[in-house]
Structure formats: structure tokens, C-alpha cells
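A single protein chain has been removed from this complex, and every other one stays in its place.
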Amino acid sequence: MSEKTVTQPGGIDYRRRQRLARLAQTLVILGGAIVLAIYVLAPVTWLVSSSFQTEAEIVSVPPHWIPEEPTLMNFEAIFSATEEEEITYETRSGQDPASGGFIPSTAKNLLPAMWNSFLVATLVVILNLLVGVPAAYALAKIRFWGRDASVYFILITRVIPDIALVVPFFLVIKNLGMLDSIGSLVLTYLAVTVPFSVFILVQYFEGLPDELDKAARVDGCSRFQALVRVFLPLSLPSLVAVVLFTFLTSWNEFLLALMFTQTEASQTLPIVLAAFTSDFTISFSFINAAGVLAIVPPVIVAVIFERYIVSGLTAGAVKG
Amino acid sequence: MARIRFEHVEKKYANGFHAVKDLNLDIQDKEFLVLLGPSGCGKSTTLNMIAGLEEVSGGRLMFDDELVNYTPPHKRDVAMVFQSYALYPHKTVYDNIAFGLQMRKAPRDEIDRRVRDAAQKLEIAHLLDRRPSQLSGGQRQRVALGRAMVRDPAVFLMDEPLSNLDAALRISMRAEIKELHQAMQTTFVYVTHDQAEALTLADRIVVMRDGVVQQVGTPDDIYERPRNTFVASFLGNPPINYIDGTVEVTDSSTARFVRGDLALTLPPAIAGKLADSNGREVRLGIRAEDVDETAQGGEGSVIRGKVNSVLPVGSDQFLGFDFYGEELFFRVGKDLSHALGDDVALSVDLNRLHVFDKDSGDTLIW
Partner (left out) sequence: MTDVVNAPAGRGRLRTLFGYEERSAALFLAPVMAVLMGVAVFPILYSLYLSFFRIKLTRPNRTPFVWFDNYTDLFSNELFWVSVARTVAFSVVSVTAIAVIALLVSLLLNQNFRGRRVLSTILLVPWAIPYVANALMWKWIYDSGYGALNGVLYQLDFIDKYMIWLGDQDKTIFLIANAFVWKEVPLATILLLVSLKAIPSDLYQAARVDGASVWQRFIHVTLPAMKPGFMLVMIYETMMAIRHFDLFFILTEGGPGDASHVLSWHIYVETFRNLSFGSGAAMSYVLALVTFALSYTFIRTLGRRI
């Protein structure tokens, strides 16, 4: 069917204009999407690519963007590093026969540090829920004197920069002898993450109808039972959001861990990782492999729970 | 099985809002009491205080001679139906109804029996496995009723349960609620702003305004013998007509109401009460239906004016009537036709007049 140019008021061909506009729009979006993807993924891809390179490859100028001889050696080193092997100059270079790059004696700390991170994060998440959920319920549904003040107070604690907490805290913990324990980390992280958790939960709870709470209480629930039996089952998205944010924040936290941990007994992943970067004898590819390992869990968690990030912040229409 | 007593009960919020002022009320066992009033008058707050959902700021609230001011809601034997039904979205209809009994640790088979029984009575037995989101408004309402019924409570509370229903459903549900009350033989306390609903359902009505009780009485009491202008104008559709004027007293059984050309002879029963009020400024109330176009009353019972509007309403007409610049509405038979601007004379039923003090609004005759 032949296209007829339709002449419209003013002699302007609106149909053609529209098509051009749409084309332009598509191009802009496409361009934007590509730029964004590159901006986000390029650095990470480079990191991943580097981690699969041998030491010899990695020091090439200009760099090999794609490893020509990809190797799993770096990752192996992480997973197989054990206490028993005595680290000497020979064994170190022996572990990377291809080039003589070094795998640090602290390599063996990486996996235990990951475990510490995981342990701490999990504990913090659980405590966040235990402590934050009742608080959010009270703030959302109980009208009591001091309610607004409580909200402000909780939010305000986040205003204080971590570094300001560190000085006094360090002294206290040191005097309590709790310097190298997971416990002090867990407690501190709890205080640092709870305000945001409460914020998320309160927003969500407020979206749930008041009368639901009233009905439950008339039906025979104490306030606590109303919370557990009626509100919690309805709050799944926000609970997931809390778990997500809290886990990631704990996993990624550095400064406080730096202060409060001394040995591998309690050191978390970021600390060990940071230690690598300041050790100039370490092979680059190894560090990158460690970095990749540090990145993988949180990214997986974030991707899986992506949909809850926004929906957990606003209550869906829950009508009863 | 409960007598509820409010003794000088107050409800004040921290922001200063005084929701309920010096409430004294004695709710009889098994009666159907309706709390009636405009929004913000304190009726829902009062209901919530009975439930325990709002705390009593002052005074005493008694259930059967037991002070319940400090008893939390889950320890009181009350059931409540909410305006929005408040069904638990994540539970089935069965679980919704059973929840109250489950919380009170009733035995499983007992719960089952009662739930199915109630569902049967409410004709929702076929819906027991559904979720609230799958039900219509009327069905949800029945589930809400079932949830309250099944607990066999001492007090049954209802907070404007019918306002979300369409008109036809509302009327049929009113009848069902009345039947429910008969069947359950329990105290019902019902909140509404709809005066027709109150008049239909109540054994007694409590009219409230701005936290203060205006009048307590049977529907008949409230309608026929309103205590003040607010109560008189709140009940009745269309609202009562008011004419301001003066009372002229001749002797202890003769008096008349005068306004401009209008002079209505007040019957002895009324005149007797006004013996000391010679020259007093009053507000006269005439209900729309208390006039007759065809009756032959004497001069002292006729009111004259110009027709402003004519609204046919099925079997009658509403006559909008200009009287010294104010518009009065009267209900007349539809046989006689009127044109706008016509002069019309209506015969007033003098025995059904209401006389109020012009400033305070209080009744002078009841």
C-alpha cells in the first residue's frame, strides 16, 4: 500500500514528524542504555578479566583486555591456602611458577574472613528484625506521647559519622577486652543499620490499615500477638527489603571493622582485602581474584532480591 | 449479658482535642443502642472506648459493675464490626471467622461447629475457602458479621458497618442486623451518622455533638420530643422548619406565637409550659409533614406564603415556601397542583409544634 503524504494545516507533515521523533527517541534510549551499561559494567569486567590472568599477562603494556591464557590459579590459591604450609620465599614463588608473583601468607585468611563477614551479617540481620520490627510497629500503630520524638531520635543517630563513634568506642571496647570479637562488630553494626530498617518498616506498616490492628485486638490478640499473627505475614516485601539492606551494609562495612578487629579471629572480608592492597609484594592478579570473590556474594544477593528493593519501601494496597 | 455504664467519662487527646465531654450513659443489657451524630461528634471515640481501643482519660467505664478502664481490648468480651470490615487478607474466610475463637483457645471441634453454624446463618457457607479479596462488598460484610457473631460476645459493637454498601443492600442489611439482634439477645452498640438508620434500628438513640450528649431516648422520644434545635434538625427528612418569633402569653393556658402577619394559637398543653415566657424570643419548629393543605383550621392555625419550588416525590410533593425571605419545606399531597409564585395557605397541626429558646436552642416545652 503506497503511503500518501498527508498534507495538514500549515503544510507540515505530522506523520513524518512523529516517526522521526520516535526514531530519535529510540536512538537516544538505545544510546543511553549502551553508555550506562558500559559505565557500570566495564570496571567490573576488567576486574574479573584480570583475575583470570596470570601474573605474566597482567603486567603487559598495553593490557590484555581478554586473557589470552586464562587461568584459575588465583582462585585456587585462595581456596587451597592452608595453615600447615610454611610460607617461605620458595613456596611463595612456587605457587605461581609461571612468573614469580607472590601469593601472600595472609591468603589463608581470605576464606575465614569471608566466613566472619557472613556470620556477622547474618547475626546483624536477625537482630535487626528482632529489635526493629516491634519498634516499627509501635511507631506506626500506637499513638503515644513521644512518638514523633522517638522517630526523630532514631533517625538522628544516623547523622553522626561513623568516625565520630570510633574514638570513644574503641577505648571502651579495648577496656572491656572485647577488641577482637565478633560481638562488638555485631552490636555496632546493629546500631548503625537499625534506624534505616525501622524507617523502611514504619513506612510499610503505616500502609497497612489501622482497623486490621483493631480487629485483631478485639478478636483477642494482645498488641504483640497482633503484630506477629496479622502484620508480619502481610509485610513480607518490607521484611525482605530490610534483610537485603542490612545484609549488604554489614557485609560491606569497613571502618568500624578496621577499628575493632585485630586478628583473623574476627576480621571480616573488607579488612583482609584492604590488607592485600597495601602489601606491595602481592601479585595483582591475586588481589583481583580476591576482589572478585568479595563482590560475588553481595551482587548475587542484590540481583535475586532486586524487585523487593523498591516494593519493600512502599506498602502495596492491602485491603481487608 | 452486659450492662455498660459511663460515669463522667472524658476523652482528651494530647494535642488538646477534647473528644468526649462528661459522658454519662447507662446502656441496658440486651438493648440496641445507637450513637448518632455528625462526623467528629465523638460517637466513634465512645465506641472505641467500650472496645478498649481508646483509653479513657477521665471518669469510669463499667461493665456490669466492674471497672474496665484499664482492661486491654483482648481481655474484654466485646466483638466489633468495622466500617471497612478489616478482614485479614492473608486468611481464608473460615480462618477469619475462626480467629477470635482460636485466640481464646477454644477446642478445635467447637470452633468448627460454631464457624459453620454462623456461616450457614449468614449464607456464606460456600465461601469458607475463599480469601477476602475474592469476595464482593456485601459478602465481606457478612464475613465481618460472622467473625463477631461466632464469639458470642457480651457486647456487639458496630462502627458504621453499612456505609460502604449501596443503597438497596443497606436497607436489606438493616433488617438482617435487627434480626440478628433478636436472635442473639445481646447488647448492641451501633454508630451511625444516618438518622434514618438510627430510627429504624434503635431501642434507644444517643444523639451527640462535639463530644457532648444532646439527648438520650427512644426513637419516638427523640423524634417527637427533641430537647434542642440540634436534635430536632438532625432527625427528620427533610429537616424541620424553623421560624423565629415571639411568644405572647395571655394567661396560663392561652398563648400565641407571633411573627409578622403570622399568629399561631398555641394549644393549652404547650401554652401551659410557656406561662412565664411572655415576650420571649423563641424559635418555632414545624416538621415538614405536620401541615395539611386541605384541613379547615381556624385563623390561628394557618401559615401563608408564596410558592418557591415544587418537588414531586412519588406520592407527595415538597413545597418550597417563601416566608419572610426564608425558605420552608413542607410535604403536601400531590392532588393539588401549584405554580411558582402562587399564594398558599397551609394548616398547621398545632399539637405538634416545637418551641425552643432562640439563643440556647433548648426546648421550652418538653
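Should a chain be cited, it is by its letter among A and B, assigned in written order, with residues numbered from 1 in that chain.
Keep in mind that, in the parts below, contacts are C-beta pairs under 8 Å (C-beta built on N, C-alpha and C of every residue); 3 or more make two chains touch, one makes a residue touch a chain.
Remember, predicted model here, so these are calculated numbers, not experimental data.
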>> Please identify which residue in A:44, A:72 or A:176 touches the non-displayed chain.
In response: A:44
> When the complex is taken as a whole, what residues of subunit A touch the one chain not shown?
Replying inline: 25, 29, 32-33, 36-37, 39-41, 43-44, 46-47, 50, 58-63, 65, 130-132, 134-135, 137-139, 142-157, 159-172, 187-188, 190-192, 194-195, 198-199, 202-203, 206, 223-224, 248, 251-252, 254-255, 258-259, 269-271, 273-274, 276-278, 284, 287-288, 290-291, 294-295, 298-299, 301-303, 306, 309-310, 313
>> What does the interface between subunit B and the hidden chain look like in terms of residue numbers?
In response: 11-15, 54-55, 57-58, 70, 72
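Heads up, the rule we're going with is that only the chains that are shown with their structure count from here on.
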>> I'd like the Å distance between the centres of subunit A and subunit B, where a centre is the mean of that chain's Cα atoms.
In response: 59
>> List the residues on subunit A that touch subunit B in their complex, please.
In response: 145, 209, 211-212, 214-222, 225, 230, 233-234, 318-320
>> So in the complex, the part of subunit B that touches subunit A is made up of which residues?
In response: 14, 48, 51-53, 72-74, 78-80, 82-90, 99-100, 103-104, 132-133, 147, 151, 157
